[in-house]
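Heads up, one of the protein chains got dropped from this complex, but the rest are sitting where they should.
In this document, chain identifiers A and B correspond to the written order of the chains, with residue numbering beginning at 1 in each.
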Amino acid sequence: MDILKVDDLKVYYKTLRGSVKAIDGVTFTIRKGEVLGIAGESGCGKSTLVNFFVLPKEPMYHAGGSVILEDKDITKLSKDELRKIRYEKISIIPQYSMDALSPTKKIRVIIRDIMREHGRHVDYRLVEERLEMVNLSKRVLDMYPVELSGGMRQRATMVVSTLLNPKILIADEITSALDVSTQKFVIEMLMGFMEKKIVDSMVFITHDLSILYQIATRVMILYAGKVVEIGPMEEVIKRPVHPYTKALLYSLPEMNVRFKEKRLEGIPGHPPHLLNPPRGCRFHDRCPIAKNRCEEEEPPMIKVGEDHYVYCWEVKA
Amino acid sequence: MIKIENLTKIYSTGVVGRGGIVAVDDVSFEIKTGEIVSLVGESGSGKTTIGKLILRLIKPTKGKIYFAGREISRYKPLEYYRNVQGVFQDPFSSFNPIYKVDRIFENVNRYLLNLPKSEFWGKVEESLKSVGLNPRDVLGKYPHQMSGGQLQRTLIARALVIGAKFLVADEIISMLDASTRVDVLNILGDLRDSMGLSILFVTHDLSLGYYISDTTVIMYRGSIVEMGDTEKVFKNPVHPYTKMLLESVPTLDRKWKPSEEIFKVEGDVTSFKGGCKYYSRCPFRKDVCREFDGKLSEVEENHWAACILFGGD
Partner (left out) sequence: MKEWLKKHDTLYFMLTNKRFVGGMIFILSMVTLAILGPWLAKIELRWYLENGVKEALDPTANIGIPYSPPSSQHWLGTNSFGQDVFLQLVYGLRSSLLIGIIGGGLATFIGLVVGFVSGYSGGMIDELLMMLTNIMLVIPTMAVLIIIAAYLPYRGVMIESVIIGFTGWPWTARAVRSETLSLKSRGFVHLARISAVKPMRIIFGEIAPNMLSYVFMVFILQFGGSILAAVGLDFIGLGPTRGTSLGLMLQQAVLWNAIQLGMWWWIIPPGAIITALVAALYTVNTGLDEAFNPKLREM
């Protein structure tokens, strides 16, 4: 069952030199009970996409398409209506969640304010229970965010974001600043929220496919503001179809290859500027199998397997 | 090439320097000619501090570093930096945003080399080509007009122009995009093989260290817990910390095992004095560990670990 349906969404940034087309026609759904991974390199639009769901802020603007959450198009909602949805329906643990909490308020006050905004009272038994889930003692409630370490602040943010049992929890690059050993705990804690049915579905954004592989059920790969491949995690990793996904997977050192034995290769060139993105397929100038048509026309969506789709001219169904 | 002996760095805190943070604690190891050594550790392990100490950006509190048999503080800056060079983590902050990229080369010729202009710029172009860059994409450009990968390669080219024999590469690819990372790594490997460049590759990413390095040094809170031949350290890890790290690294061919409860406990890591530093997090800890002096002992040929329990159960 789909909780959220995104159709041909376009999100641009206004700049002095014109519009930066950060998300340019993206279509996908988020299903109940799944962890959808969104992967891509910096500047592919993955953070823009989810921040648009939660906090569309200047200079970001909606340039087309729809985002349907429970029969409502959230692109048409006012700021106040969006604020109501936040935390209750859709919630985010932001990229710099270490700094997401207001430094001048105690954690207790932060929680109370958010609850008040949604017309609820604070159930401290529940709060303490949740804190325990992320390995924080209830003493944290009477501390200021500055008194906590970066990791503790991040976990406090996790509790705050999930207190109202949102349908969808978005985790935006939350592991990229962490050490390997802590990465694993944080992800295990997130999975705890899923198992206890505190959140229905999760969107996990990262540039690191191997982390995604540990938790995601489906994966969507973005390149320069467009979807290139979307499908079941296991299948995309084991049988990638799009040339970009293939090249990306081939470029990752994986603790099973050594330079002396097998030389990995990166992808030549770099992603296009989104101020004036190229016509046709956005990957064509770096693609090893690109034909003339790829430079001219946008690639079609091709079904390559059960629930597995690729946007490419050179791929057969 | 570079030999580190009982190196200790304590950052003093407070005005009179009473308090102190031990960043590097009695560390000794060696980097041979034509070898890539990866220095692996999590944040706060002291790995970056060692890089800075080698580059003489900070002074050690105790211990010595030797380059080609001579203590590094006894070299004149000119002489030293002609041989030992570095590339840093953030490519965008390594370049002064208000100057063109050429500036870093100009500084090199002005202060280190003093070559005639045409000879020097010829050398620059040659070095840029050898790291896979077109000189026209680099010279005359501002840093913000280039990608992170291009900037890091430019910095490697800079070290080549100087003719450095030893390079400290401090997390140089952690800020690059996945699709261009491995190319920069390959350049390091090629330079080692073609010119015998020795490299200290500082990283938090074990898979990168495994891919490129000959020797691996693993650090935890300022001390070496395990080191040796890369293949041996990765395939036959002895120290519980190394094992935990290797298990935590996400890879595409296996899923994580659930963590053991004990790893989740964040012990009060600062108050503990004496004994094994990993004691509070170690699932195998015993009372003897409290007495452990942290010395490395040989596990097998070219492989050392600092664990009193290895060999036992």
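Note that contacts are C-beta pairs under 8 Å (C-beta built on N, C-alpha and C of every residue); 3 or more make two chains touch, one makes a residue touch a chain.
Just so we're clear, the structure is a prediction, and the values are computed from it rather than from any experiment.
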item	value
Residue touching the undisplayed chain, where the options are B:Phe95, B:Tyr220 or B:Phe292	B:Phe95
Contacting the left-out chain in the complete assembly, out of B:Gly41, B:Gly86 or B:Gly209	B:Gly86
Touch criterion as defined above, residue of B:Val37, B:Ile50, B:Leu112 or B:Val299 at the omitted chain	B:Leu112
Residue of B:Leu7, B:Leu55, B:Ile173 or B:Val202 in touch with the missing chain, whole complex considered	B:Leu55
Where the unshown chain meets chain B, residue by residue	15, 55-57, 77-78, 81, 84-86, 88-91, 93-98, 104, 107-108, 110-112, 155
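As a working rule, only the chains that are shown with their structure count from here on.
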item	value
Touch list for chain A against partner chain B, complex	41-42, 135, 179-181, 183-185, 187-188, 207-211, 213-214, 237, 247-249, 251-260, 263-267, 270-271
Touch list for chain B against partner chain A, complex	42-43, 147, 149, 177-183, 185-186, 189, 204-208, 210-212, 230-231, 234, 244-246, 248-253, 255-256, 258-259, 263-264, 266
